[in-house]
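Only one protein chain is missing from this complex, and each of the others stays in its spot.
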Amino acid sequence: MAFKNMYAALVIAGFVGALLTGCGEQQSTGDPGVTDTEIKIGNTNPYSGPASAYGTIGRAHTAYFDMINEQGGVNGRKINFISLDDGYSPPRTVEQIRKLVEEEQVLFLAGTLGTPTNTAIHKYVNAQQVPHIFVNTGASKWDNPQNFPWTMGFNLSYPNEAKIYAMYLLENKPDAKIAILYQNDDYGKDYVHGLKDGLGDKAESMIVAETSYEVTDPTVDSQIVSLQASGADTFFNVTTPKFAAQAIRKVYDIGWRPLHILNNVSSSVGSVLKPAGLEKSVDIITAVYWKDPTDPQWADSPDMKEYKAWFEKYYSEGNIEDGFNVPGYVIAWGVAELLKECGDDLTRANVMKQMALIKDVEAPLMLPGIKWNTSADDFALIESGQLARFDGEQWVLFGDIIGN
Amino acid sequence: MDGMHVNKTRLIVIGIAVLVAFLLPFVVGSYRVFQFNLVLVYAIVLLGLNMLTGYNGQISLGHGAFYAIGAYVAAIMMDKLGVPYWATVPAAGLVCFVAGFLFGFPALRLHGHYLALATFALGISMPQILKYKGLEHWTGGVQGIVILKPQAPFGLNVSQDQWLYLFSLFVALFMFWLAWNILRGRIGRAMVAIRDHPIAAEAMGINVAAVKTLTFGVSALYAGVGGALGAIVVQFVAPDSFVALVSISFLIGIVIGGLASISGVIYGAIFIQFVPNIADEISKAAPWAVYGLFLLAFVFLAPKGVAGLVQLLWGKAEASWKRTRAQKTTLQS
Partner (left out) sequence: MEAFLHQVFSGLANGAIYASLALALVMIYQSTHHINFAQGEMAMFSTYLAWAMINAGYPYWIAFGLTVVASFFIGLTIERVIVRRVAGAPILTLVVVFIALLVILNSITGWIFTYTIKVFPSPFPEQPLFGPYISSHEAGVVGVSLVVLLLLFLFFRFTTLGLAMRATAENALSSRLSGIRVGWMLALGWGLAASIGAIAGMMVAPIVYLDPNMMSGILLYGIAAALMGGIDNPFGAVVGGLIVGVLENLMGAYVVGTELKLTVALMLIIGVLIFKPTGLFGRHFVTRV
């Protein structure tokens, strides 16, 4: 028994605390995070743990700001992008965000990743009135300017994307018998709810089977077999890349040939369809809103060339096939543009004001015709997408741009 | 079992320590207060786990499950039933005591690796159970529950963070006092006897089954109290907050701090709270690799945990101090 050592432990705790408080207090004029030479921006991403596949997004942000800083920064100020690891664990996100806001004193938070993680800090950042923008998850709750005026999302929301599929089905295959495979978390359920909303009264009769998987499952083979047995002729595949590849392959291998709708999350040719087998992916339908670097049709577009040049120079340790790098790049571009718009009025209030004034912005790597739009009562940045069908080599766009 | 009695110097030492802990929130910033609050939360959980695993020898790789139950009990009571935060803590402890006690029965039949698997299974299953649609009405399903942070009572002039820290410190002190009383008493001796010589313990008339299930219950109670406090501090519960890794990190906490040591849980809590962040600061590319190296370094340098190392150094310092004093006395005479 070492009861006497308790004192030592507490004293050490005290010292550690005293040491830690010494650092991190930065002088600034006006709002925090801004000096004449620097702008501090905070971010969290899972660099460790089971969700570390997303970590590449945070690294891509950092690599983009490296480029901006090498070019002299924005309006003479360098961007100090502080990205911390939260391991996709909500309590750790709270902790890291508090560090960024209270200790690092960042001007704002951008591109924080994950729905449960962002939910955990939603109230806090709004109470602290810290801009919490380009939130990198497709939940629809980030578009709520009345109650959460400091939060704004980035992606086309999962429910809105699902509604695009619902519209397509109602129009082209009103008697479809739909089977759904979804990840058993908020992301998967958002898609399922979105589809049901979109189908309206017909949801009940059209959806014949729903089954879920856990990220710890080794494969989704068993689920696919169950869904095929349901007699469905349409398959809505709401899975993350690894499971999407497994599902595409299994569907093909067991001889099931449904109308296959794949969520945008896993639409990367290089990191999903190629591993699954390009010939097994033919005729899959998805909704796209940005250009896939591994899709040959975009190889010659100027923004893609610029992207690839940036990748080679600033993020050579990354994997160009990884579709996650695109939002990493685009979000960082958006942040840099936002700072340009803010000019020298670098206050938190102005950041939100400028965020709500985005009008028909054509961001790099966005699909032609997909524009960013916001207003004081519309905090959804991207609200449209276009359907595409895979022809064995690339995504072939069809139909109009759907959404507003 | 040295050091179970309290002498005068130790009382003074503990007094100073408690004083330092009380003053801490008034000298550090609110983010640090929040972090130390989590240290207190983890210390309570680790104390319970150490009773079960360190003192009683029943391994648990699933204490994150009881931590989760405690957190959800608090969150549901606050959010759905409007119960004040302080009342949820004992309730969470009680619920977890019952859950732990019940789990203790099958655990009686399982030993070593088998118990490790059973408890690990419990830890792995917990997020699934929390997401289960039958319970969604209460648990909020995958969305979890957001709760409000309490204000300081009686018009005290302290911030929410400071107040919660002080509240947690109060709870922690009570839980430590309770643990100390349990462990130095008959039950504590029985727990250790069962760990070391189960058959001899039974022969001596100890009701092994009763002590083991009771220990499981008490251990879960500690995890539940910690879970409730953790939920209130973080203001959010969700299935993703209670993945299997949480249980693993509790186990890491008691081993790094020191098995079968009360003070060890404080070192362990500090480790699991701060080292992941240090690892993140050292390397963005592979923070887990750095964390793993820290684990190896601690295990190699302090095989009996930090508490063991501190005790060793303390003993050496004491011995050398006595030696110099003895030399001085000889010189003077």
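The letters A and B name the chains in turn, as written, and every chain counts its residues from 1.
Assume contacts are C-beta pairs under 8 Å (C-beta built on N, C-alpha and C of every residue); 3 or more make two chains touch, one makes a residue touch a chain.
Computed from a predicted model, the values in this text were never measured in an experiment.
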{"item": "Sole residue of A:Ala127, A:Ile254 or A:Ala299 that reaches the chain not shown, by the stated touch rule", "value": "A:Ile254"}
{"item": "Contact partner of the left-out chain, one of A:Tyr213, A:Trp290 or A:Tyr329", "value": "A:Tyr213"}
{"item": "Contacting the left-out chain in the complete assembly, out of B:Ala17, B:Leu46, B:Ile206 or B:Val255", "value": "B:Val255"}
{"item": "Hidden partner chain, touching residue among A:Gln246, A:Ser281 or A:Gln354", "value": "A:Gln246"}
{"item": "Touch list for chain A against the chain that is not drawn", "value": "48, 50, 52-53, 55-56, 184, 211-219, 221-223, 225-226, 228-229, 241-242, 245-246, 253-255, 270-272, 274-275, 318-319, 321-322"}
{"item": "Absent chain, residues of chain B that touch it", "value": "53, 59, 106, 109-114, 116-118, 120-121, 124-125, 128-129, 131-133, 199-200, 248, 251-252, 254-256, 259, 285-289, 291-293, 295-296, 299-300, 303"}
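What we mean here is this: only the chains that are shown with their structure count from here on.
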{"item": "Cα-centroid distance, chain A relative to chain B, in whole angstrom", "value": "35"}
{"item": "Contact footprint of chain B on chain A as seen in their complex", "value": "1-14, 16-18, 20-21, 24-25, 47-50, 52, 58-59, 62, 83-85, 87-92, 94-96, 98-99, 101-103, 116-117, 119-120, 122-124, 184-186, 189, 214, 216, 317"}
{"item": "Residues of chain B touching chain A in the complex", "value": "1-4, 6, 9-10, 13-14, 16-18, 20-21, 23-24, 27-32, 34-36, 38-39, 124, 128, 131, 141-144, 146, 176, 180, 183, 230, 234-236, 238-241, 243, 245-246, 258, 260-264, 266-267, 270, 274, 276-277, 279-280, 284-285, 287-288, 291, 307-308, 310-311, 314"}
